[in-house]
Every structure is written in structure tokens, then in C-alpha cells.
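The complex is shown incomplete by one protein chain, all other protein chains being positioned as in the whole.
Coming up: chain A.
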Amino acid sequence: MNKQERYLGTNIPLKIYGLSEKSVTITFGTEIDNDLLYLITGFNQLLLQNSFNGLITTVPAYTTLTVFYDPLTVMLSDLPGEGCFEKVSAHLNKIAAIETEKSKVMANHLVIPVCYGGDFGHDVLTVARHNKLSESEVIEMHTAGYYTVFMIGFVPGFAYMGGMDNRLATPRKEVPAAKIPAGSVGIAGNQTGIYPMETPGGWQIIGRTPVKMFDVSRKQPSFLKGGDRVTFQAVDMDEFNAYGIEV
């Protein structure tokens, strides 16, 4: 049971700490959970719709939302308080008092095609053996899951996702691979994730997606964002190669 600090629509002050001269972090809870994700996503959306002068950007994480701002603009604003910390906190508390229904929180559902096994997923067998499953059972279980993006971190576009079937949990490789190709779908412990770019890594690689998880030419370069829902769809090599090509 998550010890949630508060819900939206009350006047209980938020728990806020300074991260730097240009940022504060709001702590919403202590454990990873879906209700908390809704709360943080909902608060974030409200804040971006009702922003304050000087707001630069926000960074949602498992239990926190961090707000970055320009101190000079904040100081010139008419928000109540002495310094930036007080002024920004005053605004955030005002946002928290707005009553919001959970159903109003927007969540996208995205289907990500994955070509499992073979050259794209050398470690399917490792995952299968570790969990005493067949390769096709691994793929079935992985595609049957309904995943939640908690946050983007580690490298540009990397989504921390929850919701994987625990029967697929497999430890990381003892020796990390020097190069994991972009689009690789992996498992580490009870997490699953997709490498947005070629990096070294220790995850068990079970497949690859043709979707560009991070693309600087898109308006939203990261394919996923915190609060998104994801399902994986198994595709064969032909479908993988045809992805993104207009017929």
C-alpha cells in the first residue's frame, strides 16, 4: 500500500524541496504505484495548462515532479513570497488546490511492434530457460502485458516501464554487452525497456522495434512520455522491414 502524501483538490501544503537555484521538487509519495503516477501526471498537466511566468519545464519521476524556472523572471512576477522558492511554492500549492477528476488525466495508449528472437533478440532463450518457459511463451507473455510508462530517464527517450509479468523476470547479464543496437527490447529484473540509441548495456535482449524511440526531428523527440500506456505487438521480419514505408 502506497503511503500517499496527498491528493489534488485540497489545501494541504505540498512537500517541496529546492533542487537548485533554478528548480524545486515536489514529493507526492514514497513508492512506485499507478495511482501516484495518475496524480503526478494529472498535476503536471494542470501545471502546464496554468503555468507561471518563468516556468521552463517539468520533469516527472516515480514519486516526484521537478519544476525548472528562470529565477530572474520569477522574482519579477507578482507571486506572493520573498524568494523564488516561496514564490514558486505558492503557485504550486494553488495548482494543487484545483479539484481534478482522475478520468480527466490524459493517457495515450501506444502499440509498439517488436520482432522477437532471432538476430534481433539473442537472449530470448536465456529468458525462457531462466523461467522454465518456451520461447513462444516468453513472446506471448511479453505481448500480453499492459505497460505503464513511469518516467523517461537514463538516456534521451528511455522509458522506465512497469507492468511486466513477473514470470519473465530475469537478471541482467553478468558482463554487459559493449553495443546494444537502437530499438532493442530488453528485460532486466522485473523491468522491460527499449534502448532508444546504441549504447552499452546489460539487459537481456529479446527483440527489436522498428519504431524510432528517440528522433530529434520530431516535435516530441521521445516516442514515449511519463503516463503513457504501452502494449507490444509481435511482428515478423517482413513487417519489421516494411515499417514506416508508405505503400
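Operating definition for what follows: contacts are C-beta pairs under 8 Å (C-beta built on N, C-alpha and C of every residue); 3 or more make two chains touch, one makes a residue touch a chain; residues count from 1.
Here is the rule we go by: contacts and distances are computed from a predicted model.
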* Assuming one chain is omitted from the figure, identify its UniProt name from "NADH-quinone oxidoreductase subunit C", "Na(+)/H(+) antiporter subunit A", "Cytochrome c oxidase subunit 1" or "Antagonist of KipI". => "Antagonist of KipI"
* **Which of A:23, A:126 or A:148 contacts the chain that the document leaves out** => A:23
* Asked: Among the options A:84, A:112, A:185 or A:235, which residue touches the chain absent from this view?
  -> A:84
* To do: Name, in rising order, the residues on chain A that touch the hidden chain in the full complex.
  => 17-23, 25, 31-32, 56-64, 66, 68, 71-72, 75, 82-85, 151-158, 160, 197, 214, 216, 220-222, 225-226
